[in-house]
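Omission of a single protein chain aside, the complex is shown with its protein chains in their original locations.
Going in written order, the chains are labelled A, B and C, and every chain counts its residues from 1.
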Amino acid sequence: MAQVATSTHTGSGPDGPWLSGIIPPVCTPFTADLEVDTVSLERLIGFLIEEGVSGLFILGSSSEAAYLTDTQRDLVLEVAIKTAAGQVPVLAGAIDMTTGRMIEHASRALALGANAIVATAPFYALVTEPPEVDRHFRVLKSACDAPLIAYDIPVAVHTKLTASGLVSLAGDHVIDGLKDSSGDLAGMREVIIGTRSSPQFAIFTGSETVVDCVMQMGASGAVPGLGNVDPKGFVELYNSCRAGQWEQARHQQDRLVEVFGVTRCAKPGKGRSASGLGGFKTALMLRGVISTNAMALPQVALDNEEIAGVREVLVATGLL
Amino acid sequence: MAQVATSTHTGSGPDGPWLSGIIPPVCTPFTADLEVDTVSLERLIGFLIEEGVSGLFILGSSSEAAYLTDTQRDLVLEVAIKTAAGQVPVLAGAIDMTTGRMIEHASRALALGANAIVATAPFYALVTEPPEVDRHFRVLKSACDAPLIAYDIPVAVHTKLTASGLVSLAGDHVIDGLKDSSGDLAGMREVIIGTRSSPQFAIFTGSETVVDCVMQMGASGAVPGLGNVDPKGFVELYNSCRAGQWEQARHQQDRLVEVFGVTRCAKPGKGRSASGLGGFKTALMLRGVISTNAMALPQVALDNEEIAGVREVLVATGLL
Amino acid sequence: MAQVATSTHTGSGPDGPWLSGIIPPVCTPFTADLEVDTVSLERLIGFLIEEGVSGLFILGSSSEAAYLTDTQRDLVLEVAIKTAAGQVPVLAGAIDMTTGRMIEHASRALALGANAIVATAPFYALVTEPPEVDRHFRVLKSACDAPLIAYDIPVAVHTKLTASGLVSLAGDHVIDGLKDSSGDLAGMREVIIGTRSSPQFAIFTGSETVVDCVMQMGASGAVPGLGNVDPKGFVELYNSCRAGQWEQARHQQDRLVEVFGVTRCAKPGKGRSASGLGGFKTALMLRGVISTNAMALPQVALDNEEIAGVREVLVATGLL
Partner (left out) sequence: MAQVATSTHTGSGPDGPWLSGIIPPVCTPFTADLEVDTVSLERLIGFLIEEGVSGLFILGSSSEAAYLTDTQRDLVLEVAIKTAAGQVPVLAGAIDMTTGRMIEHASRALALGANAIVATAPFYALVTEPPEVDRHFRVLKSACDAPLIAYDIPVAVHTKLTASGLVSLAGDHVIDGLKDSSGDLAGMREVIIGTRSSPQFAIFTGSETVVDCVMQMGASGAVPGLGNVDPKGFVELYNSCRAGQWEQARHQQDRLVEVFGVTRCAKPGKGRSASGLGGFKTALMLRGVISTNAMALPQVALDNEEIAGVREVLVATGLL
């Protein structure tokens, strides 16, 4: 495995995971006419690094990667890598339907300088059986000379990565980490316990509201979409957990649950992505980090009434 | 809407659907090293046209489109269009996650000469709300100057297109047809009844085993994966239904259910796609139409024991 | 198997299924204070028999059996059997969570004079594996000396009975029939084909809107909830199919799809059962067959505005 993160970024000792801490899945800002807004993106990445994040996850679900054309994806990744300038590692999502298409994305991303690849199980394709998912990750790894992070997001992929499958892939050094966006903490605990003999293996939750829980279980950190909006809050939460200050961690986590209210300001009729990511982008716009809250088609951006709801949440939680 | 099919191919009168009959979703043959086998593809297309199909659906689920890179997709479509040589219309799938990416596929396909575009709802993206799916098809249509066929395949996309939504899109001439691979005949009937005021609207089932049923309901035809293996059987079934010979239709349909046994020869551990498409490709290989039964990664082709099972089905049903 | 139906009721020849035709799942009328309205129930059963149904299914989903206490269930069944007075066979649902509890219901129903038992797979209990569902029906049959009809209703039970499992149970004479409310016509066809060597085996659809389709496939008849509202329409549809008059069948079926609009008059916020059964009960009230459209708790009956919608459908389809 290529060595990517230094202990400076991750706070890990020599025997800990190769990557740890708060690694926000970075939103992709758009201009009003739905082009990638590179100026806002640079500002967002600067903001995140300044507030202390340990890495950046580019081209994941929160980046609206599923909506971006390949040209747009490359542009986003290029800007991110250039702006990060090696201060923190940059992980690149290779979101696509199947192994072959993912290899193409991964190759382009590595050529652009990404430090690691994040990949889901195949989707659309009816590849639900464990042997095929297992083979998928093995083929992927053999094609990419870089750390590979399995991305478990059944709400999008409609396959749940099994704990036993992940433990086996980790034991064979096929995958180097897990981003668990399944919400299944019992399964995540199984992976944490099952990979103890691979202490470098890194395990992150994709959830915003149970970070203290997964840290109590022994996770490496979090990749929270809300980390775009309040990176400092998540960094403090992570630090409290690492320091064993669980009471303090709970207070910070409960506060972040309140901030998470920005994802619930959309009126009925908006999809889950438009509500959630729309809330993040609106909050970033209100905080002055990005220029618009525009979203990729066929989503519709939050309107003025919905924006007012987001503003209220930010004010109530001290972010505005 | 561009005029694509002539009544010769479709058997429709001037007041019937613009497209009708049997339109197989064409398998993509591979060489042993998993390159597109263009020679086999030409042979397959020649075989299908010779046996009397009314059109060809290229780059759908049965084509393993989800597994093909863009370069491979273009190659497949090019060969298909060249081989079909205008004898029957060629429909091209634009299988991808979201509107913008689908527009790119559709544009390339139309530039290559495809006669119509087949598109699903967005997937991976959490765009499940009707207003967003509706907007998706409207944006798609406005970007593609060609007939647009909605593809309802919830097993892959995990969104079911609603009858009311489809009727509304048909009424506004946003979509020109439906390929219903949902298995929900009650919903399909609602669409058939709801689109009576648009008699040109074409409605196909993607199912292999209830073609007589949907014809009884008033459908335009079928897009059966098994139509690769026994196109003549499906054409005869379609013709019996059109002629009101329902007893004969039932016998032919029951026979095709038996042929469909080729999809059940895989051992446990193979995914649904590897079993089903693997059965089709193996049958085509055994019938001498294509050269291998190789499948795209991470699928595994049927092995000798499984191939023997497919052979047995073909012999029992007179196809070998 | 006890001989229950005579060819008079079923229209079957000696080699056909033991039961066939239209067998409505009878609604349970309530008084305004939610007691069983036995007078209305007698009137409803008289109405159904007069319009020509071949049997009665008591205590199924459309009877709100899940909402009735055991005392109420016994009362409903007693009244039904007494009113039917042997003119048509009476099937009794044994709706409960598991084998032992279902045996208790079945025993009481048979003691009251029911002619056959209708039973689902276990539910609530996590008995999802085929071997356990298979054992369930075998234990049930051995405890009940009566025809046993498997009831496949995954929307309620959340288990789909597999075609291969049903064929095996039918071949061993464990089950004598199937009520298929799954909507999966492809699976139903597999059962029809797979049970050809047991010509007495009876196969019914629970759907209202694809009766002509299942008759084309070779089914024995239908158990349509809407058969409470327009029994004559369904009997005519069945007869047309039996006579091979498929064009006429389609027209009648399409008309019944329109009548089915009574299930779509509820405002948002009402559950699927309150909308559907509420529509049936309201239609029966408007047609003067039962006295109220009251529904069991926690459901709420259709209100005046919703009732007006049902009335409109009935007027448009000539039922009022």
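For the reader, a short list of remarks on this structure follows.
Following the convention adopted for this analysis, a residue touches a chain if its C-beta (ideal position, glycine included) is under 8 Å from a C-beta of that chain, and two chains touch if they have at least 3 such contacts.
Note that the structure is a prediction, hence the values are computed from the model and not measured.
When the full complex is examined, the chain removed from view is found to touch A, C. Checked against the full complex, the candidates A:T209, A:N239 or A:S291 give a single residue touching the omitted chain, namely A:T209. Between the chain not shown and the residues A:E35, A:E50 or A:D254, the one that touches is A:D254.
Checked against the full complex, the one of C:E129, C:D145 or C:D172 touching the unshown chain is C:E129. Residues touching the missing chain, restricted to chain A, are 183-186, 189-190, 193, 207, 209-210, 212-214, 216-218, 244, 246-247, 249-250, 254, 257 (touch as defined at the top). Although one chain is not shown, part of chain C still touches it, namely residues 61, 64, 66-69, 95-101, 104, 122-133, 135-136, 139, 155-158, 269-274, 276, 296-300.
Here is the rule we use: only the chains that are shown with their structure count from here on.
A comparison of C-alpha centroids places B closest to the centre of the full protein.
Here the spacing of chain B and chain C, counted between their Cα centres, is 35 Å.
Annotation for chain A: no residues touch two or more other chains.
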